[in-house]
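Only one protein chain is missing from this complex, and each of the others stays in its spot.
The block that comes next holds subunit A.
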Amino acid sequence: MIEFHSVTKRFPDGTLAVDDFSLALPSHKTTVFVGTSGSGKTTLLRMINRMVDPTSGSIDIDGADIGTLEPVQLRRGIGYVMQNSGLLPHRRVVDNVATVPMLRGTPKRKAREEALVLLDTVGLDRSLANRYPNQLSGGQQQRVGVARGLAVNPNILLMDEPFGAVDPIVRAELQQELLRLQRELGKTVVFVTHDIDEAFLLGDRVVILRTGGKVAQVGTPAEILANPIDEFVATFVGADRGKRSLHVENRGDGDIVVDGTGRLAGVLVGSRSPTASSTVGTGESKAGPRGPGAPAQGGDSR
């Protein structure tokens, strides 16, 4: 369990990144911090491994105040995955994954063997182990980054917009991989993103932040979608624009499902009759009759 107690962070230039933030992050769950630039989400994440120290307030991990712990030792016990992977370009994939265990004193041989197993875990072929990061695609580098984050078998995994720099197809794939990993490993994951769809897809709990590190709303994706607490949240999750409301249109040769912005969301299979459109209204709850094989649009289909 990670607990923030009245944490405030003001940077030397006067920017108030986080303002009196208090929250408990449950263990073995994924908590997603989501917000626009300047909402302090990355600062909050980096305070957990003391890459940033709070100006006031304290953070406890399993009841221990991390302010009293030595930063380097603390970081070696926490997995960290960042955007653009942050791999060491002069080290091979396998050595990148083995870096932290070796810092903690694991013999090189053993660390490398365990690194190979981790490559399996994150779905990378072992033949890539002796490549250098520059020789990998963005998605593969990001998988190596996740493997490195898992290398010390940490209880806590911090992920700072890890899928922000890969293309949408690879991102969707990596998101599914993370969901699978999380089902298998049950880590306490803290995930930062500016993508609300990603937040709703991955988060057991979602923390929506507004500028200046203030909490706008905390809850499960369903709670937030059903009851946006105010205008800001409603706008952020896109409810007010009807972005998530689906309706059916007839285009002559069949019924298609269209979302609020007019984009194709799927095809209605099994009802060729033109009258079908009159029986399906608008609204999230009516998204049910989508046919199998309809291309789901990420979080939109929840």
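In the analysis below, contacts are C-beta pairs under 8 Å (C-beta built on N, C-alpha and C of every residue); 3 or more make two chains touch, one makes a residue touch a chain; residues count from 1.
Just so it is clear, contacts and distances are computed from a predicted model.
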The complex's invisible chain, by UniProt name, from "ABC transporter permease", "cytochrome-c oxidase", "ATP-binding cassette domain-containing protein" or "Acyl-protein synthetase": "ABC transporter permease"
Selected from A:Ala17, A:Val34, A:Ile61 or A:Leu136 as touching the chain missing from the view: A:Leu136
Residue in contact with the excluded chain [from A:Asn84, A:Asn155 or A:Asn250]: A:Asn84
Option touching the unshown chain, where A:Asp19, A:Glu113 or A:Glu173 are the choices: A:Glu173
Subunit A residues that touch the omitted chain in the full complex: 46, 49, 51, 72-77, 80, 82, 84-92, 99-100, 103-104, 123, 125, 131-137, 139-140, 148-149, 169-170, 173, 176-177, 180
